[in-house]
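A single protein chain has been removed from this complex, and every other one stays in its place.
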Amino acid sequence: MHITEGVAPASVAAAGALLAAGGVALGLRAMKDEQIPRAALVASAIFVASLVIRLPLGPSSVHPVLNGLAGVLLGWAAMPAFLVALFLQALLFQFGGITTLGINTVTMGFPAVACYYLFSRRIRESKKGREAFLLGVAAGVTALTLSFVLWAGSLILSGKQLAIIVKLSLLPHLAIVTIEGIFTGFIVGFLARVYPKAFEMPHIIKTRSDP
Amino acid sequence: MSCTTHFSGHTVVHRLDPRPRVVATLVFAVLIALSGHYRVLCSGVAVGAFLAMLSKLPIRPLAKRLLRLNLFMVVLFLLIPTTSPGEPMFRLLSVPFSHDGVHLAAGITLKANAILLVFTSLLGTVELSSLGHAFHHLHMPAKLTHLFMFTLRYLDVLHHEYVTLLRTMKARAFRPAMSVHTYRTYGYLMGMLLVRSLVRSERIMAAMKCRGFRGEFHAYHHFHFHQRDAVFCLTSAIVLMLFAFVEWISGGVAR
Amino acid sequence: MNEKGNLLDIQGVSFRHTAQQPVLEDVNLTIRHGERVGLVGAIGSGKTTLLHMIVGLLKPNQGQVEILGQTRSSERDFWEVRERVGLLFQDPDDQLFCPTVQEDIAFGPLNQGKNREQTERAVRNALSLVGMEGYEDRITHHLSGGEKRLVSLATVLAMEPDVLLLDEPENGLDPVSHERIRSLLLSLPQAMIVVSHNVEFLASVTTRCLRVEDGKLKEIVV
Partner (left out) sequence: MNEKGNLLDIQGVSFRHTAQQPVLEDVNLTIRHGERVGLVGAIGSGKTTLLHMIVGLLKPNQGQVEILGQTRSSERDFWEVRERVGLLFQDPDDQLFCPTVQEDIAFGPLNQGKNREQTERAVRNALSLVGMEGYEDRITHHLSGGEKRLVSLATVLAMEPDVLLLDEPENGLDPVSHERIRSLLLSLPQAMIVVSHNVEFLASVTTRCLRVEDGKLKEIVV
């Protein structure tokens, strides 16, 4: 779910860059120096997964995005983490692009942060594996759906004619969101059972508004 | 196997200081993104192609990247002109291709190719860690630079762990299929990878503390600015100003 | 399975990682039913490489690999091999990836297409074989090093393999677990290849021994 290089006109790209800069600044302020390795390692793991894991879907397969997971694990630090990951993706694999880096960071990062507020504490307090699994599904589905909305929005803002792409990708996205949800659910369920400390991490990204 | 390899080489481009390369790429990308005129966009592609040749980018990987990008552009060419309203420019198999649609798709294609070529030639040829150092010297926030460096440092380590885990799963007769069992298995695999990452991050923090880390990073790396870098700065400045000038005399930003 | 044929027949096999000198060069190895072969050699000499090649995780650059009576070359050929040849990895942390012991042991049988009931039985059997009854619901990540090794072995045994490939099964274990592994291996009926640095251990669990050196296999007496 990237906006490809060249698609976004200056206005949309600039708006995206500004929003991303704000989010990243918040994320950086919340993250202390000694929390950098932890944030980086989670970002690395998610980056690797989104690159190499292929979840079978019919005759094809889909790559996971895992921004919901990034949100519940990293909180606001998900913003800089996605900026770094997306820059590397653009540089190494030509996904997305440099002028659309801002938009894409917003598209991936803001839903992640939303998931942090919506689910992180609930997952921490969940007692059973099943509950954590369901919350994980919810986080995966919510994040990717929000990302789709932001992606579609910025595409349509870039040109009304581009709406056709949104229309055509609606159905595939439904399938992708479903699989992403199940996948995120299993990961969150696993972490809740094996390493619940993983969800204590967002305390490191405490901003003043932290619940 | 590495997932963090850059286009290494020994050309003059590779020897340039990464800092001006970062700046030039950014300004170029912004100018091209802003532009609405074919002569600017086409010159942009030409500049990109020139830099790609100058930095001797390997043909195969570059072609693969260009192909992937332009496959999407083909889709745009088929979709947008046929679905947008307006004067048809031409008909193909009696399907009208609208004037506006063709121009939009053409503009996007030229922009994407120009930026890709310059981005890959100038930044894709920098060792990634030097890129991090360049960001640092260009006053990017220190925390962001360090996040970048740490992420980069452990990509291959984690990729290796992923491959190892997947291998042991294959040895136990695992074959991916569209099933809950497969999704669960990958979920556990990813969960395990995350647990290992989190535990490793604690060990890294411990190693840092052992070497006197008390919550503050000190920079060490530095660059040398050579004459060739001055030449590059001057040339890029002239070319970029020329772009801006042509754009301006062509009558503002039209799309 | 033809009980008279060879379990494993490797002829003229070479393997090299990209652009390096070969790890294995023109190696021959035949293993018959019921044989227990020890494998020694320095670190990086190619012992692990050999085991991985047998189950098709690595593909040789040259030579022929015949396993369970058939020549194997494509990924698909090895699907059957992996259901019948159990590989114990060097580091149990690489082998255990499920939240609980039970799920981890069930993974292999489920991949073999066993149903729920058969799988449950396989889990129970495997755990009792390694003497770890009652560990079903333990979190694998929290087990001690020795326990992890035994559970890893259980994950392999649960698939009821005809051949076992064991990569340093006793390495780093405390004396008690060490002895437990030793007597367990002696009690198992399968043919096996055991990699170890501990020559004493090999002498007690295997019937013959090979040394990997300079890419070659040599029969040795221990």
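Descriptive notes on the structure:
As written, the chains take the letters A, B and C, and residue 1 is the first residue of each chain.
What we mean here is this: a contact is a pair of C-beta atoms (placed from the backbone, for glycine too) under 8 Å apart; a residue touches a chain by one contact, two chains touch by 3 or more.
Being a predicted model, the structure only gives us computed values, none of them experimental.
The chain not shown here is in contact, across the full complex, with B, C.
In the complete complex, the residue from C:E75, C:E133 or C:D174 that touches the missing chain is C:D174.
Within the complete assembly, residues 42-44, 144-146, 171-175, 177 of subunit C touch the chain that is not shown.
Within subunit B, the residues in touch with the undisplayed chain are 2, 4, 127-129, 132-133, 149-150, 152-154, 156-157, 200, 203-204, 206-214, 218, 220-221.
The rule we apply is simple: only the chains that are shown with their structure count from here on.
Graph distance from subunit A to subunit B, where chains that touch are one step apart, equals 1.
Here B-C and A-C were compared by C-beta pairs in contact; the pair with more is B-C.
Per-chain CA centroids place subunit A at a distance of 19 Å from subunit B.
Separation between the centroids of subunit A and subunit C, computed from CA atoms only, is 40 Å. Multi-chain contact residues of subunit C (touching two or more other chains): 99, 141. Under the contact definition stated at the top, the residues of subunit A that touch 2 or more other chains are 189-190, 194-195.
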